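Note that one protein chain is taken out, while the other chains of the complex remain in position.
This part shows subunit A:
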Amino acid sequence: MGTNTVSGRAPSRRQVLGGLAAGAAVTGFPHIAGAQAKAIRVGMPTILSGRVAILGTSSRAAAQLAFRQINEAGGINGRTLELIDRDSKGRPDEAAKVTRDLINNDGCEIIIDGEASSGAFAVHEVIRDLPVLCLHTCSETSSLSADPKLHVKTAFRCARQGIHDAVAGGTYAARIAKQKGLKRWMTCSPDYAYGRDNTAEFLEFAKVFEPSIETVDQVWPKLFAPDYTESITKILQTKPQAVYSALWGGDLVAFIEQSNLYRLFNSITMFSGGLGDPPVLTAIKQLPPGLNTAYRYNRNYPAKPANAAFADAFAKIAGHEPTNWAWQTYLACQFMAEALKRTGGRTEGTALAGALKGMTLPAPFAVGDAITMRDTDHTIIGYPVAWGRTVPKAPFVEDFSDVDWSKIVELEAQWKKSKGYA
């Protein structure tokens, strides 16, 4: 490749120029090819390696599934959709680089952003510079779409967000607290911004709905910590009635497994924001029954044939049940395809953005009839924010209890005012 040409030979001027020319040609030609191609190229920067690679691999599988279905149904005005994914390695600067590459070099006309939060903010700024349509499908940080200072005309979020989950979680927790008389609460969340913010918002809304809730202690294990013994013994010593945790992924699996050894859940009611993801549920060898968890994905909820069909089709491609990121990415692809249909196949960012604003889509994951892409802040509402209880065997979570979206929207508006966003 260009590398050897440039750096491995004698540095005569002619050879250096030749090497650089070759390198430039390699990076330049795909751009021309992309511009002439019939397919609509859609770029996907995401995390495909490292500890959270499942975020990217499950998002990619969902996009592949959606594209295959759209193309088999005739594509967009005779044009097929082509997915080009790129690994950002979880680095925001790399996410910005590969997004620019996807647009400038590979000729991508739309970006499905499968980055975690910090990477999503980096991609967001690239879209400000290169205004193609962008759908963020993994970032749950509310400010990405709630903060008007960050608003980008062609960027949308097709993912759950922290404030919606906080209201739903607080409402559910308050109800259970009232029923069971849970007053003494503890938290055990990862020690970084997301863990602390998520926990604070959950407690804030839980106390709004049930003022008798008292936080008796909080423990903050390190992110990606392998051993939670210290946190578990602290919980056992403090003897709270309930524990909330914002742990997620492998950290949550380790925490649950280690808590089982101490029979922690025999005497404590557990609430978790991240347990509901099928890969997490299946990774736990002995899933205790009765743990309360937020919906991340479940093939039986919402109970619709289209939802089960999605789960089956996804499992054929990915080899496992869909993740939270998977359904969000699949939904983003459906929004994108509908926008392309409404613009007659035009891919200009402003045209697609105009079509997406306020779009209502009858999706397999809609709690009611449809999920809406809200026009004011370019984010989805009407998706599942339910909480349920674990059971040891598939489908692992049952008794989903949803929260009225009008209540969520009302409290979200108050939260926006308090943050200076509205």
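The working rule: a residue touches a chain if its C-beta (ideal position, glycine included) is under 8 Å from a C-beta of that chain, and two chains touch if they have at least 3 such contacts; residues count from 1.
As a convention for this text, contacts and distances are computed from a predicted model.
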Choices "Phosphoribosylformylglycinamidine synthase subunit PurL", "Branched-chain amino acid ABC transporter permease", "Cell division protein FtsX" or "Hydrogenase 4 subunit B" - which one is the UniProt name of the chain not shown: "Branched-chain amino acid ABC transporter permease"
Sole contact to the chain not displayed, among A:D93, A:E214, A:E230 or A:D369: A:D93
Hidden partner chain, touching residue among A:N104, A:T215 or A:N300: A:N104
Positions on subunit A where the hidden chain makes contact: 1-3, 6-8, 10-11, 17, 20-21, 23-28, 31, 48-49, 53, 56, 86-87, 89, 91-93, 96-98, 100-101, 104-105, 117-118, 121-122, 125-126, 128-129, 141, 143, 147, 149-150, 192-194
